[in-house]
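Structure first, commentary second.
Shown here: the complex without one of its protein chains, the others still in place.
As written, the chain order gives the labels A, B and C, with residue 1 at the start of each chain.
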């Protein structure tokens, strides 16, 4: 099958490679000519402009857009004059599903089909395959099945769920038509919300293990906290890289994120190369918006998001209010670090 | 009535003044001779040692200990040789109620009565009165009633709760025999747990008001967070001192803590003199221990406590784990502040 | 001054009464003729329709809309044909501030001024006064000052904040021009967010006090939780009504909400007339949306909101997932209540 790919960053470029390997034809464009050239060497057909890319595709055309969420609308606007009724646009980036709903509504009268695909896999996807959460019209999604199948991981990459044989479907192949427009990015959004929660669970647990030496620290110099009642209970010095490795086999908390944690701690046990300012990329926030709108509680996912805000100093003013109040009612002077 | 007072810090000294004003006799001791002299000028009888204090009291003696929780046991041990059957020890500091249980059990065979009093009021108590939460034997607590009454606030300091006339009791006078040994400090512990929650509620709300100018900040230089979808919704510049003042009258969120907040913000609108490292003093932690032991959820009180931990950098390692994982699966480099 | 009032529910009717008492003229309308009649007895001028209300007002007219947020737009649409350039609309209900921004933008070309007022005070406001958070154009807000002043509480209802004399302004009178359109409802929104947090802090603390008898319960019949290690630490039976009353005087946690708590517990110590399904009214949710949009953490306010969701069974499916997982990995059968 043939696919146009716009945006050849970490994700887009590797997806093209995986498609080409599977025998598909790819016409590719990026604002960086070097990115285009790199993929030409990998057997994709380079295009010098969006127009050239469109012209290089057979009808009905299928164009996969893999650009930052902020430039998707502009990219679509630039493509539109060259597209025709029946063509298909796929947004495989990290768009807010509410934008998908709007885009599908705007493109429908023009006869252009819009498909939203939440794509997970990160830098590992080129070998591991990409988990794809898909929203859009049934027939259009079916039409693109060979593309999704090629990008998806191998079914053998996880043991089969007992009872799945009877059910069939593409879910166990790592891609799924989740519902109408926006469904793909909605599921991806929640996926990332969960990801934040999982990451925070490991991070907090490791931090508690690390704190298990608290009883060894002298406390009399630190009057801002209450002294440990039982310092003899906190005399451990755990090797966190070993513990993370240990849990990878046979335990209940095994996961791909734990695999990565074990690797990161092995390489840099104190994680000294990291400063601890944690970014957040949109989906985590949108997940909380959905949770609140639906009236469904998500204390764990929200705590995980807020920890990221705090890591960037966004709680500082609130903390100062607490210091000011402690000073006001108790005459407490703040202790210096 | 007569009372010995050991520990003449911010709390103890002012309590003696309030007792003296009410006509009670106070014999006082502190490791600082200057603190003793200062109270002698305020008509208390100074003692040069614990022994001298004990000798200055009529039997059955009543001794109020107002020292840091960490030295209560030592103080009791030093007093013991001079005390006699029937004497009363009051721990009015911030002891863990579990220690009260132990002390009462240890002192009982010696015929010495132990009373635990959680005392709230801070530096304002000398004029406002002290709210006292009391644990111990019924008869002993009754015996000390004149002392508690003198330390307590005026009933007129709050409007009477409708229906209270029929009920009577000392609660509306600002002191209460809450139950057997430890009951006073248990109630004080939870009181402080609530205090943390209330403080955090105001602090977070004010921080959100402060963030209402987010739409004015340029975001393109800050790639670590998702851009605001609707910057035009966040164009406000609120005067927080005015808002806090406003809420003090007629609103649902009025409180003494809000009064203090309004004062602090009036004096220093950006709270620049505070660094934002928030101490925590034991009761907040013990409240969470009780919550967990009882199996009773306390998400708000716990979040408030954890925010204090975070304000002191105790989440830093967890944050680094998150950075390391983001780097591992997505190749994300951390943004610098 | 003259004011039209639309909506004579609990809030609107009492506000008219307070305005009339202060010597203002009120023309009033409600879809319920009986509500109109009741206020006519209290010296307001009744109107049989929106048109009649408008005709009863001198120019420039000032109309205060006090209806459910969901019908504000419809009410404005019905009023519009009869309004003229220079007239003023006040939305004193619980609108989302984003709607204020839109309405002000839509009404501006017609020369009609829009003022948003967040009003706190509940059923007590008629006597206690209403705390008013105001957004809109400076000149228009100034013009309405006599109305705001009459509705506001007495400055004597709270002790003056030290240093306020030098500052002046209306904040200490219980009303404040917070900023341009939407500012009033933004501040009211956060006010309610804080209110949720404060309420939850008291509720959790009281629940922990109530759980302090946990050691008395037999545990061997309850295999779904770990046994208490130290049942002797949880043998208290606190009188919560007395404790709440106690804290009202001299303590750090005193507040108007605590006053109400003391009253509610005095009347019904086990709160048996309540089922525990807690509603939430919009502002709490919008506060969290703002927090997330701004990237400012609000763990306490959010936990308070989520607890309300949970109280209505909205966590049930998540809980079933946990049961299913426990069963899947550990063979744990769920314990029946």
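Going forward, a contact is a pair of C-beta atoms (placed from the backbone, for glycine too) under 8 Å apart; a residue touches a chain by one contact, two chains touch by 3 or more.
The model shown is predicted, which means the values in this text are computed figures rather than measured ones.
Participant: Specify the residue from the set A:9, A:146, A:275 or A:295 that touches the hidden chain.
Facilitator: Candidates A:9, A:146, A:275 or A:295; residue touching the omitted chain: A:295.
Participant: What is the set of chain A residues that contact the non-displayed chain in the whole complex?
Facilitator: 97-98, 101, 120-122, 125, 128-131, 133, 152-155, 157-159, 161-164, 167, 169, 171-176, 178-180, 182-183, 186-187, 190-198, 200-202, 204-205, 207-212, 214, 225, 228-230, 232-239, 242-243, 245-259, 262-263, 266-267, 287, 290-291, 293-301, 303-304, 306-307
Participant: For review purposes, identify every residue of chain B that touches the missing chain, sorted by number.
Facilitator: Interface with the chain not displayed, on the chain B side: 252, 280, 285, 288-289, 292-293, 295-299, 302-303, 305-307, 309-310, 312, 314-315, 318, 329.
Participant: So that we can see where the missing chain sits, which residues of chain C does it touch?
Facilitator: Output for chain C: 10, 70, 96, 122-124, 199-200, 202-204, 206-207, 210-211, 223-227, 229, 257, 260-261, 263-265, 268, 271, 274-282, 285, 299, 303, 307-308, 310-332, 334-337.
We adopt the following convention: only the chains that are shown with their structure count from here on.
Participant: Which contact partners do chain A and chain C have in common?
Facilitator: The common neighbours are B.
Participant: What is the identifier of the chain with the smallest separation between its Cα mean and the overall Cα mean?
Facilitator: So the chain nearest the centre of the shown protein is C.
Participant: Measuring between Cα centroids, which chain is at the maximum distance from chain A?
Facilitator: Relative to chain A, the chain with the farthest C-alpha centre is B.
Participant: When the centre of a chain is set as the mean of its C-alpha atoms, what distance in Å lies between chain A and chain C?
Facilitator: Roughly 38 Å separates the two chain centres.
Participant: Do you know which chain B residues sit against two or more other chains?
Facilitator: In chain B, residues 122, 200, 202, 204, 207, 210-211, 225, 229, 257, 263, 299, 303, 307 touch at least two other chains, as defined above.
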